[in-house]
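Here is the structure we will look at.
Just one protein chain is left out here, and the rest sit where they should.
Moving on to chain A:
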Amino acid sequence: MILNKYFLSVFFTACFTLNSFTQENKALVEPDSSEVLNEVLITATRTKRQLSALPLPAQIINKETIQQSGAMRLGDILAEQTGLITVPDFGGGEGIQMQGLDSQYILILVDGVPLVGRSAGTLDLNRISVGNIQQIEIVKGASSSLYGSDALGGVVNIITETPKKDWHGTLNYRTGTLNTHDLSLNTTYRNDKLKLSLFGNRYSSSGYDLTPQNALQTVEPFSNYTAQVKLAYSFSTATTASLSTRYYSQNQDYKASESLQGESNIEEWNAHFKLNHQFNSAWSSSLELYATQYQTDEYLNDIADAALTSNGFYDQRLLRPELRVRYQPNTQEAFIAGTGYNHETLSRTDFSESPTFNSAYVYLQYDATYFEKLNVIAGGRLDTHNVYATQFSPKVALRYPISNSIAIKTSVGRGFKAPAFRQLYFDFTNATVGYTVLGYQAVPTALAAMQERGEIANILIPVSSFDDELKPESSINLNLGVDYSFSKRLTFSLNVFRNSLTNLIDTRIIATKTNGQSVFSYTNINESYTQGLEFNFTANAIKNLNISGGYQLLYAKDKQAEAAFEAGQIYARSAANSPAFALQKSDYFGLYNRSRHSANLKLFYNIPQYRMNANLRATYRSKYGLSDTNGNGYLDRYDRFVSGYGILDFALTKNLGKHLQVGVGVDNLLDFTDAQNITNVPGRLLFGKLNYQF
């Protein structure tokens, strides 16, 4: 609360001060002749803004790049971007890590509305086909001032294609190693009144096995389908309505052992209705209604006696009406205000109840240009909630072009992440090991029930301490960047970032059981930070050759851990059976799964005389630790690390005639694998693809 008040005052002071010198005339979107610099994105401000003039660290991946890379799923293409790391989850899922913050802090949107359904916080990027993507917009840093919970670390927004005039269609097919087939059909139609898009995708693979010595595959065979229909109608030049719906379904083999086998199914749909109206040159509004459901169902059968051994389900729903109003009194100022309501439910196995989250919110953003040059964005959002305290998330961003070639930009904002359903309502006992995990709200009832059954040996944390509510995790995000264009052909950007996180939710032992195991629950304990810098460049120095690359330096550390190392309280052993010795502060490596260095380099070469494009893409991440291996509870230099590694991809496309493009490629050319630690890299993949436009 103290934090909030402080920020409120800073925020309003800033707004007030800036308001007092409003003059000058300057378009919000600076006209620019360069093609690359003309890219426009909507995610950063909820209105169209030119990427190059934005005061926030952001990035766009366009359709051409996606197509030329031969990417099939969202994870394929995100993994090649600076500062984005894809992290494997159990069973073949992949989450995104951004500015050192993991998947649970990154909001994933499709056409501006969120995907739900996370497994232990991870939203699986492989759920999203790239077949009908116009562009992917990435905004780094806390974005809760517009998007509320989960946008603590950043936002990835997938913008699907908008139809061009008349009928158009694209058929895409890629096949390759692992019996992978990816087939997409995208049809669009547009006339003066109507816009229609139809998209269908089927993606299947036999999966792969990095550990042939055991009965389970690393990724079991699967097939999935995506369908999306978008319909928009203009009633007049001022009023348009659109309806979009998306459906996704996946079926995958599910095995726990040689004898325990079953299936796991995912089904997901969403519907998004939007009504836009332009009242006059200054006022416009959007009314939206969004509904989505994500459900999974999995079972295991014992083959020997044909008995059902386990059955799990997960069913999450979100309903969200939202009203947005835009007011642009002149060309140099724009206000966006929005209000909405989230109604969210989850019903799943191992839950103490079927909880409901209700949250009303309101946000306001002011975007203006002063002195012809200085762009200021100031905004804030208030989220009320039925389970945790009201959250206020302010943000201020500035950009100032010092000259035609150099601009500096900075942003400060607060981000938050509400406690997840599982952190509140989980009631789970591991069947093989015997430990129990209870959600924060579930503790009093569940613990009493366990006591009654005689399962509790000792209660270590008094139950009364669960009377206070679990607080949302929050962060203060700071970015400071410089954009430098040496020429139109050579540009650099540098961004220094820091995220200071508080009230991080972690598990602790609250009671011991008579079987010698523990009862865990969640609590706000840790404070940590991620900080570093990101550097990007693009160079078109040689005709037809586009070189781009980037590097991220990252320090991600727990503050208490740092203090403990500094105080000389942490010890390690050189071998598992040898006596311990004291460690220094410099021996602390940081949080798990964070690489200090990551980099990428991409070469796209056009060969116009053959109508070909060849590209070579390299990504690298330096060593990282997945767990504490020497028993002191921290990741230090004497732990076992996953070695740094690089992935090299190659793709070649050629246009044949007017409509047809064929391609071949190799993903992971060097056939890198690490069976024990890296489950989302399957080894070398050869592929062929064709793209037919009509």
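What we mean here is this: a contact is a pair of C-beta atoms (placed from the backbone, for glycine too) under 8 Å apart; a residue touches a chain by one contact, two chains touch by 3 or more; residues count from 1.
Everything below uses one rule, namely that contacts and distances are computed from a predicted model.
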Identity of the absent chain, which is to be given by its UniProt protein name, from "Biotin/lipoyl-containing protein", "HmuY protein", "CheY chemotaxis protein or a CheY-like REC (Receiver) domain" or "ABC transporter permease": "HmuY protein"
Touch criterion as defined above, residue of A:S627, A:S643 or A:Q693 at the omitted chain: A:S627
Absent-chain contact - pick from A:N62, A:T514 or A:S643: A:T514
Hidden partner chain, touching residue among A:L107, A:V156, A:L470 or A:A572: A:A572
In chain A, positions touching the absent partner: 429, 431-434, 455, 457-458, 460, 509, 512-518, 569-573, 575-582, 626-633, 676
